[in-house]
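Have a look at the structure below before the remarks.
All protein chains of the complex are present and in place, except for one that has been dropped.
This part shows chain A:
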Amino acid sequence: CRSNVQEQTRRQGALLNATAQDLFSLYLKCQGEPFSSESDKLCNPTGIFFPAFRVNRTSERKEVMVAMYKLFTFLNASLGNITRDQEELNPTAKELLDRLHNTTKTTRGLISNLTCLLCKNYNIFQVDVRYGESSKGKSAFKKKQQGCQVLRKYVQVIGQAARVL
């Protein structure tokens, strides 16, 4: 691992936290009505899977690392789906697509650092990750809705994660 991997990981978490709300707001705007005005109803994440994040600063560091890994690996896959769907449904929404790409890049960097830390500090080489349902084959509306549900939950969880890092 690089010498500053801890600091870098913390900064990556802070960056994701700082940009999450804007990403979500822009996503809603680009989907159009009724997403812009009824996001509370439509984007309620209760219907989807999202990895639990039940650690805090007092938790054992190893547990924290594993929970982080599961969270960000899930997020990376979800962002991939969302980006793919938005490239099809909103190909002219350049700013949204750029933000999705940037968030995905930061997430991948964070995953890389977490992988290194798990391996080096805790000798953990494999973590079982559960991914959500793919949006492939679903209707346009369902794709949009699934994306906003994931992003809404992401906004809620990333703040916790950034504080713990």
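Assume contacts are C-beta pairs under 8 Å (C-beta built on N, C-alpha and C of every residue); 3 or more make two chains touch, one makes a residue touch a chain; residues count from 1.
Operating definition for what follows: contacts and distances are computed from a predicted model.
J.: Can you work out the missing subunit's protein name as recorded in UniProt? Choose among "Oncostatin-M-specific receptor subunit beta", "Elongator complex protein 5", "DNAI2 protein" or "tRNA (guanine(10)-N(2))-methyltransferase TRMT11".
T.: Hidden chain, UniProt protein name: "Oncostatin-M-specific receptor subunit beta".
J.: Out of A:9, A:31, A:83 or A:135, which touches the unshown chain?
T.: Only one listed residue reaches the unshown chain, and that is A:31.
J.: May I ask which residue of A:3, A:46, A:126 or A:139 touches the chain that does not appear here?
T.: A:139
J.: Which residue, A:7, A:22, A:63 or A:87, contacts the hidden chain when the whole complex is considered?
T.: Only one of A:7, A:22, A:63 or A:87 touches the chain omitted from view, namely A:87.
J.: Spell out the interface residues on chain A facing the chain that's missing from view.
T.: Contact residues on chain A toward the absent chain are 29-34, 41, 87-92, 139-142, 144-145.
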